[in-house]
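Here the complex is missing one protein chain, while the rest keep their positions.
Per-chain numbering from 1; labels A, B and C assigned in written order.
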Amino acid sequence: MKSKLILSIALLLASLSSFSPANPIKIVFFGDSITQAGVSKTGYITQMQGMLAAQGIGDKYELIGAGIGGNKIYDLYLRHEDDLLAKKPNITVIYIGINDVWHKTSSRTGTDADKFERFYNALIKKIQSAGSQVVICTPTLIGERFDSTNENDGDLNRYSEIIRRIAKNNNCALIDLRKAFLSFEQNNNPENKESGILTSDRVHLNEAGNKFLAETMWSVLKDIK
Amino acid sequence: MKSKLILSIALLLASLSSFSPANPIKIVFFGDSITQAGVSKTGYITQMQGMLAAQGIGDKYELIGAGIGGNKIYDLYLRHEDDLLAKKPNITVIYIGINDVWHKTSSRTGTDADKFERFYNALIKKIQSAGSQVVICTPTLIGERFDSTNENDGDLNRYSEIIRRIAKNNNCALIDLRKAFLSFEQNNNPENKESGILTSDRVHLNEAGNKFLAETMWSVLKDIK
Amino acid sequence: MKSKLILSIALLLASLSSFSPANPIKIVFFGDSITQAGVSKTGYITQMQGMLAAQGIGDKYELIGAGIGGNKIYDLYLRHEDDLLAKKPNITVIYIGINDVWHKTSSRTGTDADKFERFYNALIKKIQSAGSQVVICTPTLIGERFDSTNENDGDLNRYSEIIRRIAKNNNCALIDLRKAFLSFEQNNNPENKESGILTSDRVHLNEAGNKFLAETMWSVLKDIK
Partner (left out) sequence: MKSKLILSIALLLASLSSFSPANPIKIVFFGDSITQAGVSKTGYITQMQGMLAAQGIGDKYELIGAGIGGNKIYDLYLRHEDDLLAKKPNITVIYIGINDVWHKTSSRTGTDADKFERFYNALIKKIQSAGSQVVICTPTLIGERFDSTNENDGDLNRYSEIIRRIAKNNNCALIDLRKAFLSFEQNNNPENKESGILTSDRVHLNEAGNKFLAETMWSVLKDIK
């Protein structure tokens, strides 16, 4: 009798952990076109799922993409209730800022630095109030040249500084993508090319870029409780 | 006895209409620097109050300014709860759009036309849901030349078209400031000057501009029930 | 004897005027991508040649294109010796200005109004000193909407005013393309479309646009002595 009970409990536990975890940790990635593409076959969210599965922890997490092309910080603010909070995330990863800088030069509709920070703070407060952890990211690349000769580098570096300060002020974990990607370029872009290493077009990530993004993000996310 | 009663009633009515209206109609003007300056001594809100007082209806309305310099449509969206709805307006007058166009050329941080419309619609819905009438305005001027040679004229005309459509789609009354101001310039700016007629600096209104704005707005507002 | 001589002279003159004009009037069109495409099968220079041939005056004129895509006024100045004066034109038609305005919004590399005028004046002086007549044109379109809602309309109208003044100051004949094209749009673009009437892409002319351009230019050029 006793051994039967023990066996039953063991089976129950096994089923809980391996097969049907009652409550996987739900991580929603909230961002722009890179996150929209993140759920495609080679996208970073799909690749991250593959990584977790390979480590045998695929069932512990539910990864959800919530990216829309062209989004800036204020677009996230506008749609955070419908597209983020409605999904009841345990962890929200905000990965935004490229368009806030890039649209300055592409369409004269970028975001002023002070308003970027104001909307970012307001967004974090709303998400934290709804009970989700918030993890934020510095922007990656607009141009892959590693020697600070890409036109938007000045602003990308500056908005990254702002995001680092926002993380500190709001007690958010930070994924410093900008730093990681610049370091990758310095080590792996010997010809100082504008694109083709991690991006297909200076901004949007190719398969290698999505892989590096998945790894860089996970190196921080794995330790979030 | 009877005459005493009649007198009492007369006094009561008088007090209601002339001295202490129980519920004046509260109009909040929600906008940018022009509205921020609207409550100054020669500002349009102050001048409108003077106009109403001269007509003996000063007590029927409470006029409140809620303008902040540099605001664009999405800034209004961000602060509409704290700065507008908290004031419990009966009528909200939204007068925004100049910076959405102007910042394209002044700081490369204007607002894309599609997002301008999206935020405007979302803002109107929030205000209408809170029980306030919404009246919206086309933008005035960036440069006073009347012959379509001001750099931002193309976009000002286009965003005015968008606002006219928004008014129709949301059943909002429209104050077509752009049309009124252009007409004024055609009739009163014989030298085709860039500034000095209704503005001090091509954008911000001088005393005459504030007066014309107050009159133009009131010509519509007086009929709002 | 005498009549034979007279006949010979008559024949000689006839041959000179009808068959092999010793000195056709050489017109060089100096401009940007529209002029570069002007010598293609449906381009405005090719169509103008067809018009002249149909009128039996094809031999009286030699029409030469000297357009390079992306050119602004200062690019014409840089290459006027090699690409224009070396061709020894009798008449030079300068058709420039679209990129000076457009590049402000497309790549932030437009031309300031005061420098536009300075380079234009300097260019005209160089060409006139070399013995060529100079005929100048206002710019055509960046967007075909006829109601002044195209983003660059303000500047196009302003730079057109500047060109009209330059024509007057330098005693140049003026081809007011802007005026002609706007008038055409008002009469032939009932749906207020952005492109597809005279242009393929808001700027570059389709076959109808090239035809209208050829006709509009010729209506002035035919009277230049």
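Structural remarks
One rule holds for everything that comes next: contacts are C-beta pairs under 8 Å (C-beta built on N, C-alpha and C of every residue); 3 or more make two chains touch, one makes a residue touch a chain.
Note that the structure is a prediction, hence the values are computed from the model and not measured.
From the options C:Ile25, C:Ala122, C:Leu174 or C:Ala208, the residue with contact to the chain not on display is C:Ala122. Considering the full assembly, C:Ser107 is the residue among C:Ser40, C:Gln55, C:Ser107 or C:Ser219 that touches the omitted chain. Touch with the chain that is not drawn comes from one residue among A:Thr92, A:Thr138 or A:Asn152, which is A:Asn152. Interface with the hidden chain, as seen from chain C, comprises residues 74-75, 77-78, 103-105, 107-112, 115, 118-119, 122. By the touch criterion stated above, the residues of chain A touching the omitted chain are 143, 147-155, 157-158, 161.
Basically, only the chains that are shown with their structure count from here on.
Chain A maps onto chain B through a rotation of 180°, based on Cα atoms and reported in steps of 5. Comparing the CA-atom centres of all chains against that of chain B, the greatest distance is found for C. The central chain here, found by comparing per-chain C-alpha centres with the mean of all protein C-alpha atoms, is B.
Here the CA centre of chain B is 47 Å from the CA centre of chain C.
Averaging C-alpha coordinates per chain places the centre of chain A 41 Å away from that of chain B. Centroids of chain A and chain C (each the mean of its C-alpha atoms) stand 54 Å apart. The multi-chain contact residues of chain A, meaning those touching 2 or more other chains, are 105, 108.
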